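Sharing a structure, written as structure tokens. Questions coming.
Only a single protein chain was left out; the remaining protein chains are all shown in position.
Up next, chain A:
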Amino acid sequence: MNQIEQEYLRKKRRRDIGLLILNIIVWLLVMFPLIYGFLMAFKPSAELYDPNSFLFPQNPTVENFKNVFNVAPIHIYIRNSLIVAISITVLQIVTSLLAGFAFRFLEFKGKGLVYAITLSTMMIPGEAVIISQFLMVSEWGITDTIIVLIIPFMVSAFNIFLCVQALENFPYEVYEAAKIDGCSDFRFVFTILMPLIKPTLGSMAVQSFLSGWNMYMWPLLTTNTDQSRTVQVGISMLNSVDSQSLVLMVAGVVLCMIPSLFIFVVGARNMVKGLTAGAVKG
């Protein structure tokens, strides 16, 4: 190795170590609320007032995670949230794919208009129509069911938009060839289109799951009993001023975060690609 190379490597190592140290400092600062939450969940409640137990639990325990089930049926909340989030994800992918296919490959009267109207729904924030939605489902008598948490979210205009964008550069000839070979449209969508726009669908899936899992206002309004409550509303019922139960509350919050964090970590790479593909170009 000559001197220039050595000099370069030394410089690179110094830069790497510098970046690593800076990142550790910033990470501790930015992630502090999350770290704090996880540490609190392992703290025995008696330690809350102990001045020696500042941040780290002196006697870590998993009791909180067990006891929180006596205070609230977390397992039911988690089950409900899983049903809701997974259903929303699957339904949104299917409806977006079908709509994306129709907008991209089929010719019909009023296509442009229907597409424009579909996209325009993105301008209507959920919070602005929630009163009417709530009064409507109350009138139908379907409040306090799991169904009411799924149906309104089974179609997402934004995901349709993403699908159409992903299909934009998809060669029309492939469709024609498939047609000539006798492939039905339906089969074409699910066996040819779907695998080809996997990155987009992957990021859509992660986002749909997370938004279903993290939904708060709609379940708060439409569910009243544990049987249909989802985690976000369920754990906020643990919200209390009694500081003895603070650790239980945090343990509940941490338990309810785990599924979404898991999905995020697994799908993160996909999401980065999908998110940035259509969104930002410098």
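Definition applied: a contact is a pair of C-beta atoms (placed from the backbone, for glycine too) under 8 Å apart; a residue touches a chain by one contact, two chains touch by 3 or more; residues count from 1.
We adopt the following convention: contacts and distances are computed from a predicted model.
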item	value
The complex's invisible chain, by UniProt name, from "Ferrous iron transport protein A", "5-oxoprolinase subunit B", "Glycerol-3-phosphate ABC transporter permease" or "glycine dehydrogenase (aminomethyl-transferring)"	"Glycerol-3-phosphate ABC transporter permease"
Chain not shown: contacting residue from A:V84, A:L167, A:M204 or A:V253	A:V253
Touch criterion as defined above, residue of A:L22, A:A116 or A:I147 at the omitted chain	A:L22
Touching residues on chain A - with respect to the absent chain	15-16, 19-20, 22-23, 26-27, 30-31, 33-34, 36-37, 40, 48-49, 54-55, 94-96, 98-99, 101-103, 106-109, 111, 114, 118, 121-136, 138, 151-152, 154-155, 157, 160, 176, 185, 210, 213-214, 216-217, 220-221, 231-233, 235-236, 238-239, 243, 246, 249-250, 253, 256-257, 260-261, 263-265, 268, 271-272, 275-276, 279-282
